[in-house]
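Removed: one protein chain of the complex. Kept in place: all other protein chains.
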Amino acid sequence: MSTPTIHGIIGYTITPFTANGEGVDLDALGRSIDRLIDDGVHSIAPLGSTGEGAYLSDAEWDQVSEFSIKHVAKRVPTIVSVSDLTTAKAVRRARFAEAHGADVVMVLPTSYWKLSEAEILAHYRAIGDSIGVPIMLYNNPATSGTDMSVDLILRIVNAVDNVTMVKESTGDIQRMHQLQRLGEGQVPFYNGCNPLALEAFAAGAKGWCTAAPNLIAQLNLDLYEAVLANDLSKARELFYRQLPLLDFILKGGLPATIKAGLRATGLEVGDPRLPVFPLGEDGLGQLQTLLKALR
Amino acid sequence: MSTPTIHGIIGYTITPFTANGEGVDLDALGRSIDRLIDDGVHSIAPLGSTGEGAYLSDAEWDQVSEFSIKHVAKRVPTIVSVSDLTTAKAVRRARFAEAHGADVVMVLPTSYWKLSEAEILAHYRAIGDSIGVPIMLYNNPATSGTDMSVDLILRIVNAVDNVTMVKESTGDIQRMHQLQRLGEGQVPFYNGCNPLALEAFAAGAKGWCTAAPNLIAQLNLDLYEAVLANDLSKARELFYRQLPLLDFILKGGLPATIKAGLRATGLEVGDPRLPVFPLGEDGLGQLQTLLKALR
Amino acid sequence: MSTPTIHGIIGYTITPFTANGEGVDLDALGRSIDRLIDDGVHSIAPLGSTGEGAYLSDAEWDQVSEFSIKHVAKRVPTIVSVSDLTTAKAVRRARFAEAHGADVVMVLPTSYWKLSEAEILAHYRAIGDSIGVPIMLYNNPATSGTDMSVDLILRIVNAVDNVTMVKESTGDIQRMHQLQRLGEGQVPFYNGCNPLALEAFAAGAKGWCTAAPNLIAQLNLDLYEAVLANDLSKARELFYRQLPLLDFILKGGLPATIKAGLRATGLEVGDPRLPVFPLGEDGLGQLQTLLKALR
Partner (left out) sequence: MSTPTIHGIIGYTITPFTANGEGVDLDALGRSIDRLIDDGVHSIAPLGSTGEGAYLSDAEWDQVSEFSIKHVAKRVPTIVSVSDLTTAKAVRRARFAEAHGADVVMVLPTSYWKLSEAEILAHYRAIGDSIGVPIMLYNNPATSGTDMSVDLILRIVNAVDNVTMVKESTGDIQRMHQLQRLGEGQVPFYNGCNPLALEAFAAGAKGWCTAAPNLIAQLNLDLYEAVLANDLSKARELFYRQLPLLDFILKGGLPATIKAGLRATGLEVGDPRLPVFPLGEDGLGQLQTLLKALR
């Protein structure tokens, strides 16, 4: 298995819906992917939280997965989120993504019932055993309801060959310190918490998983470049410049704010599916002010 | 709309699976329902947490919903959990349940993205507007990720005509005090936290939503009867007698422990779906000891 | 060692201050004690949270302790809170209280640095070894910063002979269930959370440690009597009647609300010490409305 080198800015795609949220608008999806790649992101990640993966039917999920991989067309690596509530369904999605050309799959242990560590490990093992591409393990208790300790994460990395990367989204920088120390620098980790971007890079994160490049790709990339150039002052300055927007999209919800932002910049991608509301008028005003200040 | 009087012991059904968790075993489901009704529960609640509703495909959900309602056949009221991630899908389920004869539907605001109060209210309103049967609003942040304050709950009760009952599963007795006080005794509430059964009744709960009657229906019913008879000493004694089992099924997970218990008493209902593990050997030993002590 | 039977309503005293909070007004303290005893409380507890014990100089603490014990004069048992930050100072206070006639001392493991279980046990052992009267162990993480698990509490009860009672103030009824079950009904527990009064008695609490009798002793006593009479309906009715006031004094802070209430009923006891504010005008209005409704 040759792992692609995942690093830098990993851009999350939204899933555009047609009117009333009924169908998927593949044409708009293609344009949003092109925009991200043209703007320079280092990888594309479809069907994550931003992509409302949890809100799609199985048929829609397949459709978006297949289309996204084909449309990226290896211009950059594609990392497909294949999480699902049952192990059987997550395995099916992982195989589907691999079969259609995904470079990496991402797995969040979504759960209704609180999972034990043994259950989580078995879940990753079952998925790992059924595919050949690398897995990015994803920890995000706020959305999944399951918090994996660094000890458990490293046990999974050791036990399942193709779990080779970790996306950490607790927002707790100490988790990254532990990943670095206990993983002896051998387990690449990626930051999934936007307002932690500066410090995660300072702590050694290999990349930043973010939906922000849909709106401010250049600033995201500049921050990463400043870190690569070992220029802390510049990185700090760039980070504080984009922080108001990062805070805003986190607080307002990624699908609602990113979709509103794309619409504001001329790319119509519809609204989030209910019960999630589209961005309200006040929010829209704030978003436009924030975007304008960054131009 | 004539609301059936929901009170007492509301028994949750499991969803039996065939070997490897692949299909639904309707025959076993029918027998488990009969057992609960024969044992005297006051209502039957299919497709809740215990029923692994979240782990079923849409087709399976329809199948279990339709079969359960028909099989109960109005011997007692049927309360069908119709929660789903999108409003559109929850509405579809609610309509389906009503069309097939459900007396009440139960709605938990499951979410991936954290919902605002306005989004939650709109979700309940959309469901309420699309059916004629009463809705039992269900608050359970541990599984849904959304905690509804008592203020919000009462606003929903006031805003949506057919939201007429509240199931509270935070385990915080102060929520029930607030429901009683702020609802001026007019909003019937039901306890969904097994180890709070005694105190919830003391605080005025109209009923107890529980999977325990699959294993110890008589003790559950006796506790309710002691409360109705105003015999606190007897209620306390009955509660402490069953508390070890109640704690065990909560800690071990309802599908795993209830399914193991049913198997131990001669009713084969299969295992939970992975990633949820069936009860291990140690747990099984403890469960049998606990059940034996209660006979 | 003959342990007095502590049960029922344990009334906490405030510590009256002279103008500007500078000195202690012993005369007012005596009158407030008399009022509580005349109203029928089963024990008196000076220098607790309500008594602002933490805000007194050592000399003041001694003065209030000695005076209170003498003034109660064995009409009912006196339970003196002797908590202090260092073990040496807590031992000194415990000895002082015993020497002046305290029937029981109460010990909360106050801490600045988070204490380990071994440190907490050693603290109780050192105090227990230096006195002959019984100790009521007190768990209240909200004020002490230290949460003792039921396991730890029972280990202390077993290890230190004169730790014979437990006051539980987490507000989590499951702690009382565990005390009852794991203590096999042999460890008397007392409720320190006012809005849990009904359920704590339902769960088997031997008494209720509360400052409320300074304002509504009869209602507190009636609730206890209803429980003793096994009349759950009456207990529930009495509890909901006094709950608004119980919630109010918890939310407003015990020293501020109880002192304001005493003043409103003609007993001037001064204000709390800064930085704690006296009850503001709005609060005073609410308190008077609540008290009036209970007359």
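For reference, chains read A, B and C in written order, and residue numbers begin at 1 within each chain.
The definition used in the following text is that a contact is a pair of C-beta atoms (placed from the backbone, for glycine too) under 8 Å apart; a residue touches a chain by one contact, two chains touch by 3 or more.
All values reported here derive from a predicted model rather than from experimental measurement.
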| item | value |
| --- | --- |
| Among the chains presented, those that the missing one touches | A, C |
| Selected from A:126, A:142 or A:202 as touching the chain missing from the view | A:202 |
| Among C:80, C:120 or C:152, the residue in touch with the chain that has been omitted | C:120 |
| Touching residues on subunit C - with respect to the absent chain | 21, 49, 52, 54-55, 57-58, 85-88, 109, 111-116, 118-120, 122-123, 126, 142-143, 145, 253-255, 272-277 |
| In subunit A, positions touching the absent partner | 171, 173-174, 177, 180-181, 195-196, 198-199, 202-204, 227, 230-233, 235-236, 240, 243-244 |
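Operating definition for what follows: only the chains that are shown with their structure count from here on.
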| item | value |
| --- | --- |
| Pairwise touch network: line, ring, star, complete, or other | line |
| Most distant chain from subunit B by Cα centroid | C |
| Cα-centroid distance, subunit A relative to subunit B, in whole angstrom | 35 |
